[in-house]
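Excluded from the complex is one protein chain; the other protein chains are retained at their positions.
To keep things simple, chains are lettered A and B as they appear, and every chain counts its residues starting from 1.
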Amino acid sequence: MSIQPAPADSSSEPADDVDAEALAAAMRVVPLGAGVLAGGAVALLVLGYLAVYLLVFLPRGTVG
Amino acid sequence: MRNADRLCLAHFWVAFSAFLAACVLGAWQMWVRSPLGAHIGTPGQYFMSVTAHGVSMAYVLTTFFIMGFGYFVAVTALNRPLPGLLWAWVAFWMAIAGVVLVVIPIGMGQATVLFTFYPPLTASVWFYIGLVMVVVASWIWCGLMFVAMWEWKRANPGKPVPLAMFGTVANALMWLWTTIGVAAELLFQVIPAALGLVQTIDVGLARTLFSWTLHAIVYFWLIPAYIAFYTIVPRAAGGRLYSDTMGRVTFILFLVYSLPVGMHHLLMDPEHGNGTKFIQTLLTAFVSIPTLLTIFTISASLEIAGRLRGGRGLFGWIGALPWERPTVLATGLGFVMLGFGGFGGLINMGYGMNAMVHNTSWVTAHFHLIFGGSVVIMYFAIAYEVWPRLTGRDHLSLGLLRLQLWLWFIGMVVMTFPWHWLGLQGQWRRVANFNYADPIIASWGPLVIVSFVGGLVLLASAFLFVRNLYVLHRAPSMAAIARPLYALAVHPPHRVPAALNGFGLWNVLVLVLMLSSFGYPIAQFLIAPSPGAMVHRVR
Partner (left out) sequence: MSEAHTDIHEPRILATELLWAFGVGILVAATLTMIVFTALTRGINPPSNVERIDPKTLHLSGEFAEHNLGTTVAPDGSVTVRAIATQFMFAPRCMAVPQGRRVTLRFSSPDVIHGLLITGTNVNTMVVPGFVSQVHTEFTSTGDLLMPCHEYCGLGHSEMWATVQVLPEQDFKPGPDGRVSCAQR
């Protein structure tokens, strides 16, 4: 098999096997989990940044 | 049409061969500079290796992989034959010739200037000519990407360009804009110096021109990984892309904001003032936004997949994901590395904090983790996805693919985390051998050894990766791959605004931003050149 172009249709990919009802049910909750996960990760990032800034960088003296 | 298979495979094999060779060199370098290899190798050998390693990873692996993947996307996402196939092969062979011209002087010790080739250190002119040829070949690729998208739009008026191609063309545009800097530096400054036409060189101008290229080039490397996140990963996980619109916005933000920020690599340089440096920090903060948007959108897309598979509760969807699939595993591991790598990057870009880490092992740790880690692991995932489609053979078992990905992740963490710490202790970069008799340096020894062990794990992973691809060429031919590659969005768009379907407006914005950020910093050298430094040949 090689990468053959398929006949063009209304969407550029054939339909997937995702069930419409299941997707609608999932979409009632999404993106709550993602929001918490990504938000938590970013919060840790910010805390880490502040920690390095206050505890490592500033004690080493001002530079200008 | 079958030729496009060979075109893609040719590019990928060159990329991955250079990658494997560079991994061997990298492991050797780590051994030599650790206490274990303290009396092995000369500085000449070490820095020759560093030059070869950097050139292979930063210029060969990346450019060839991205060109190959771009051709693949142009055919499969647009469902049409590649326009200008002959030109694509011309570009390929030009790039190969360029690589040969680069490698020979390096091997002869006449180009030991590292992949950043900071003038006034000056190598053999063939080294630079080779680099120019690789860049020009990539410009041909850019042209073909534009033509492919333009022809598709003409044949499909009013329809949204498939997201994978939109991202590819955004990347090609960004590459054209960013290579102007290094091309100008090479053509007007470095090559004349290497030819002996000039005896001095304006170093302030050279560094500024190089910095023009230096940041957006890493986004050039990164965007294919993001194309995979948006257009391949959701389908591989069995779900949908949360938002096609955000995908387009992300690629546009990268195009616009990765270009004018190159001078944040010059925060410690004396040739630019506070005002320029503060603006650079400001703009660099903006370029963090597309990544922050991406982690949300892709997490949401994975959440859809997880919930469709029965995951419940706030985090149950994570466990429910099909982690046995290499693409999903690579994404998870890649996101973890992206988090830590991004953290390092935020510290680097700090107007004040850069002083704490510049040119220390922290920087080495950062770019190995973010590029070698999160980006390259997605290159592996892409390769594992497209190889069956290119060769007509499927992977016999996924276990060795997963093992390879895990080894890469573990090796990268073990190698780079100690480097972050060592950088904060003041360990500096590009050292052939440390004086372990000095007490400060001696205290670093154990962590350097730990880091070296990580490098060995990476080397094993690199060999396994190449093996996993090679065996597909030997496997028995199988039936056509059933699973489609590209993801659908939750709401597949039928129309998108012109601003999200093309780049006319964004090119104007790029021009404005480039003039605002680089205009004066470069013009100052043209109006009043800085005192020239003597050209310094490395022979």
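Please note the rule applied: contacts are C-beta pairs under 8 Å (C-beta built on N, C-alpha and C of every residue); 3 or more make two chains touch, one makes a residue touch a chain.
Remember, predicted model here, so these are calculated numbers, not experimental data.
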Message: If I consider the whole complex, including the chain that's not displayed, which of B:13, B:150, B:286 or B:436 touches that chain?
response: B:286
Message: List every residue of subunit B that touches the chain not included in the displayed model.
response: 43-44, 47, 112, 114, 116, 118, 120-121, 200, 202-204, 207, 242-243, 245-246, 266-274, 277-278, 281-282, 285-286, 288-289, 292-293, 296-297, 300, 346, 350-352, 354-356, 358-360, 425-426, 428-435, 438, 440-441, 490-492, 530-534, 536, 538
In subunit A, positions touching the absent partner: 15, 20, 23-24, 27, 31, 35, 38-39, 42, 46, 49, 53, 57, 59-64
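In the analysis below, only the chains that are shown with their structure count from here on.
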- line: Residue positions on subunit A within touch of subunit B in the complex are 1-8, 10-16, 18-19, 22-23, 25-27, 29-38, 41-42, 44-45, 48-49, 52-53, 56-57, 60, 63
Task: Report the residues of subunit B in contact with subunit A in the complex, numbered from low to high.
output: 1-2, 4-5, 8, 72, 75-81, 155-156, 162, 235, 238-240, 242, 292, 295-296, 299-300, 302-304, 306-308, 314-315, 317-318, 339, 342-343, 346-347, 350, 352-353, 355-356, 389-390, 392, 424, 480-481, 484-488, 490, 492, 494
